[in-house]
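With one protein chain removed, the remaining protein chains of the complex are shown where they sit.
Coming up: chain A.
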Amino acid sequence: MDTFTLLAHGFLVALEPMNLFYALVGVTLGTAVGVLPGIGPALTVALLLPVTYKLDPAGSLIMFAGIYYGGMYGGSTTSILLNTPGESASIVTALEGNKMARAGRGGPALATAAIGSFVAGLIATLGLALIAPTIVKFALSFGPAEYFALMILAFMTVSAAFGDSTLRGLTALFLGLALGLVGIDLQTGQARLAFGIPDLLDGVEVTTLAVALFAIGETLSVAAARYGGDEKIEPVKGSVWMNREDWSRSWKPWLRGTIIGFPIGAMPAGGAEIGTFLSYSVEKQLAKKPEEFGHGAIEGVAGPEAANNASAAGTLVPLLTLGLPTTATAAIMLAGFQQFGLQPGPLLFATNPQIVWGLIASLLVANFMLLVLNLPMIGLWVRLLSIPRHWLYAGILVFATLGTIGANPSTFELGMLLAFGVMGYILRRFGYPIAPVVVGLILGPMAEQQLRRALAISQGDVTVLVGSPIAIILLVLAVCAVVVPLILRARGKGKVLSQLAANED
């Protein structure tokens, strides 16, 4: 049987009324937990695992898949409206999305996130069905040296999130890198910068830092500004829906985000965040109006959101083909498979095709359901912003605190949340961008571990870092990302750049 026949059989499974119901429950639950910061899809699936034991395998896996996709989507809502990223993969969305929401364009921001997620989910799920073996081969060719090169590329391009001053951006980045050093070093098992405090042994949680810097820091600076001397939040300006310009500015970022996110999601050490960083900087480089970045550019929401969802589908590639769980949610889904005596891995496609294809088909169904459920909700969501400010920010504070406590019931974690919140306020007060702090915390430890692994395996030979074509290409791209804009700017004062962007059409 060829792929399409198998997929058609899959749809027969997915479209059974009971399975449709499970998918609906899954995406609804998933969206809900995605909206709540701290409670991620991993915890939800873990909680539901014992419940689903009594369901049939297809039904429960379909529900898990719905939760997974729903969670990935739900995170964008709070990022855009409340500047409170519920998970690390939606941090980038907050950068432009929240600026849009404040300018009364929350509707189009949410819409481009929803449709972008749908497009990316659709393409990436088809990718999972059709080219999974190829993608997995590509992902496995990444060793520590190649990952390190990828991290360097991410570091170089992420300066797009620096804002106007490079010095301030770098300062913020190094703050994040320093925080990234805290905790037990994976390679030696020794504690660093933990000061004998057991709670610091596992390092600083990315979501705690992100929620603190974004939500708490912002609440503090709003409170400090007293009578709202700064910009006013307009709940809705113009249409709630995307206009023609929004569409024409969104569709290419959706596709590019998908192409970036899918393979990175399939990489065991990639992580959804890297895809969103890269997508954001690509969009900034290619945008016709790069000056809008930092002030609510729709491309900066469309691209990263697509990348985020595409990488969620990417994660399923190694899970289904190799039995390799690359995220916490995937690890629990693996446990779900095993609960039914299924062993994901090279043999799964051969031994249980009806389940695999039922799952893939139901991912497509779940993806469509998400769109149908969420588009009509947008009008309701943006009304959140018309809540009087003091109530809105009090609500955000409660929300952020509950989320952190929900994820880790520890008073120390709560203390860290508040301390970082104050840090976020100070950074804002003195005009330092906050995104690079979070970026440093995410990328720093990854880059360090990969570099040390690469050097340990080569027994100290540094040439290993440029020992493969992939690593060389990535490093050359990284150098280009820094050098080319400088040259172009020096020669034509930006004219060539904008021309290049114009030629893209």
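Everything below uses one rule, namely that a contact is a pair of C-beta atoms (placed from the backbone, for glycine too) under 8 Å apart; a residue touches a chain by one contact, two chains touch by 3 or more; residues count from 1.
Just so it is clear, contacts and distances are computed from a predicted model.
Student: Not counting the visible chains, the remaining one has a UniProt entry; which protein name from "C4-dicarboxylate ABC transporter substrate-binding protein", "Thiamine pyrimidine synthase", "Cytochrome c oxidase subunit 1" or "Heterodisulfide reductase" does it give?
Tutor: The correct option from "C4-dicarboxylate ABC transporter substrate-binding protein", "Thiamine pyrimidine synthase", "Cytochrome c oxidase subunit 1" or "Heterodisulfide reductase" is "C4-dicarboxylate ABC transporter substrate-binding protein", the UniProt name of the unshown chain.
Student: Just one of A:L95, A:A302 or A:L322 touches the chain that is missing; which is it?
Tutor: From the options A:L95, A:A302 or A:L322, the contact with the absent chain belongs to A:L322.
Student: Which listed residue (A:S165, A:Q343 or A:S386) would be found touching the missing chain in the intact complex?
Tutor: Counting the whole complex, the residue in contact with the absent chain is A:Q343.
Student: Which of A:V422, A:I457 or A:V479 touches the chain that is not shown?
Tutor: From the options A:V422, A:I457 or A:V479, the contact with the absent chain belongs to A:I457.
Student: What does the interface between chain A and the hidden chain look like in terms of residue numbers?
Tutor: Against the left-out chain, chain A lists 42-43, 45-47, 49-50, 53, 139-144, 184-191, 198-199, 201-202, 268-269, 318, 322-332, 335, 338-341, 343-348, 408-410, 449, 453, 456-457, 459.
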